[in-house]
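Here's a structure for you.
Of the protein chains in this complex, all but one are displayed in their positions.
Presenting chain A:
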Amino acid sequence: MADTHEGPGGAAPPPDDGAVPAAGRDNGWRTEYWKKNLRLMVALLVVWFVVSFGAGILFVEQLNQIVIAGFPLGFWFAQQGSIYTFIVLILIYALRMDRLDDEYGVSERNEDGSRA
């Protein structure tokens, strides 16, 4: 790795509009990148928990009072809705991480700069 030494330097200036700051040796970007990754991850996991364990298990009986197209709502979340939500969560994660990787210049590229 090119920049393995832990730089004690101050935080890198925040990158603006996808441009990468020139301070290549500065590791402040690492903390920032990682924090953004964690924030996205936690937000998605909250949805993951609320839909599957919340709607599908903890509040399933209350939601079952509502019936749509023959499905009691809690039953629908437990047997259908949660799975659709999981797919959407991974999709959002993969797309947002593509953007984040590009923003911080850590996306994987071939020699010619195309996506690897």
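For this structure, a couple of remarks:
Here is the rule we use: a residue touches a chain if its C-beta (ideal position, glycine included) is under 8 Å from a C-beta of that chain, and two chains touch if they have at least 3 such contacts; residues count from 1.
Just so we're on the same page, contacts and distances are computed from a predicted model.
Its UniProt record calls the unshown chain "Sodium/solute symporter", which is the correct pick from "Sodium/solute symporter", "Spore germination protein (Amino acid permease)", "Anti-sigma factor antagonist" or "(2Fe-2S)-binding protein".
Contact residues of chain A toward the unshown chain are 1-4, 18-20, 22, 24, 29-30, 33-34, 37, 41, 44-45, 48, 52-53, 56-58, 60-61, 64, 68-72, 74-76, 78-80, 82-84, 86-87, 89-91, 93-94, 97-99, 101-102, 104-109, 113, 115-116.
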